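Only one protein chain is missing from this complex, and each of the others stays in its spot.
To keep things simple, chains are lettered A, B and C as they appear, and every chain counts its residues starting from 1.
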Amino acid sequence: MVSVSVAVQSEPFDVGAEYTQLRARNCADGAAAIFVGSVRDLSDATRVTRLQLEHYPGMTEQVLRQIAEQARARWCLGRVRIVHRVGSLGAGEDIVFVGTSAPHRQAALDACAFVIDLLKTRAPFWKKEIGPDGEFWVQARQSDREALEKW
Amino acid sequence: MVSVSVAVQSEPFDVGAEYTQLRARNCADGAAAIFVGSVRDLSDATRVTRLQLEHYPGMTEQVLRQIAEQARARWCLGRVRIVHRVGSLGAGEDIVFVGTSAPHRQAALDACAFVIDLLKTRAPFWKKEIGPDGEFWVQARQSDREALEKW
Amino acid sequence: MIRVLFFAGLREQLGCAEMEVAAAGASTLAELRESLSARGDRWRRALANPNIQMAVNRSVAAADCALASGDEVALFPPVTGG
Partner (left out) sequence: MIRVLFFAGLREQLGCAEMEVAAAGASTLAELRESLSARGDRWRRALANPNIQMAVNRSVAAADCALASGDEVALFPPVTGG
């Protein structure tokens, strides 16, 4: 596995397989951090049964790669892997995987948090929530923009 | 799966299976964070081929459970899972798994980092490094004690 | 020609995912946006939203970014992935 790897796909990802890849032939890294975001069944007051994920093909992969490279420039990291799903997702399904490996735990943990924070505000994905009450584009959150301030 | 679960075991753990458990029948949590620590092949200047992990049976599980409960008292979390291996581990083998789930990502990520930081300084495990140059008890690191200051 | 893409809620508001415009009337992103706004009420309203983000050739760009024939421009609401 190369040091930075990103994927945008409609198929589910396998967290165990992703972890195995992150660690394969990688004895120098004693720490791995993973974040997985998935579809909640409850968004504010609206019940959500499905999520439709749209993206900007071509730009998405480029932005994800740039975010991963920014993390590698900032921390001593082994590998960074980002997988983001697009298309129609049911409640409880996984949306995004961020995995980092590093010689030391703080770098792996910080880089993982950094990547998901940047992804949330920079990567061109848009969520539409679909439920019994209709279809609604998810609004960007102020808290996501504020989360960037710590980096 | 109950909200707090800890295990001390000599058998390997399966990151994919642990993740599945963390998320099973748990649609309220849209975020999961995982940390995995494993045996590096290079510790300072000494080459390490095996690690012997000793613990204090009875106290270990209790301390791990207390750490998990402290995390739950501090953040809005769904589940906390800690698995720590003991016995003889080869280079590249996984040592410790920390998994957290939460409605929001920051809670999951912070709690995961908190648990591993506390575990490093509070849970009664001791590592002995075994390599071609002999056997050496790993010394506690000042950086691990300092890592606690942020909590 | 400049290729212009619209995404998500903005695409639905405009009823348009993609169009081509002459490079002549759009030497900067700001100019392009203005000429698009002039296409009618629906366009003016949708593009008046100050939160709309713009990209040129797949990188986020500011309003004064210069455009040339062959560029790919995208306009979209704040992103909500992850």
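By our rule, a contact is a pair of C-beta atoms (placed from the backbone, for glycine too) under 8 Å apart; a residue touches a chain by one contact, two chains touch by 3 or more.
All values reported here derive from a predicted model rather than from experimental measurement.
Partners of the chain left out, restricted to shown chains and counted across the full complex, are B. Here the missing chain is touched by one residue of B:Arg50, B:His104 or B:Arg122, and it is B:Arg122. Of the residues in chain B, those that touch the hidden partner chain are 37, 53-56, 58-59, 62, 84, 95-96, 116, 119-128, 137-140.
By our rule, only the chains that are shown with their structure count from here on.
The chains in contact with chain A and with chain C alike: there are none.
Put simply, the C-alpha centre of chain A and that of chain C have 26 angstrom between them. The distance from the centre of chain A to the centre of chain B, with each centre set as the mean of the Cα atoms, comes to 22 Å. Each chain gets a centre from the mean of its Cα atoms; for chain B and chain C, those two points are 48 Å apart. Annotation for chain A: residues touching 2 or more other chains are 37, 116. Under the contact definition stated at the top, the residues of chain C that touch 2 or more other chains are 82.
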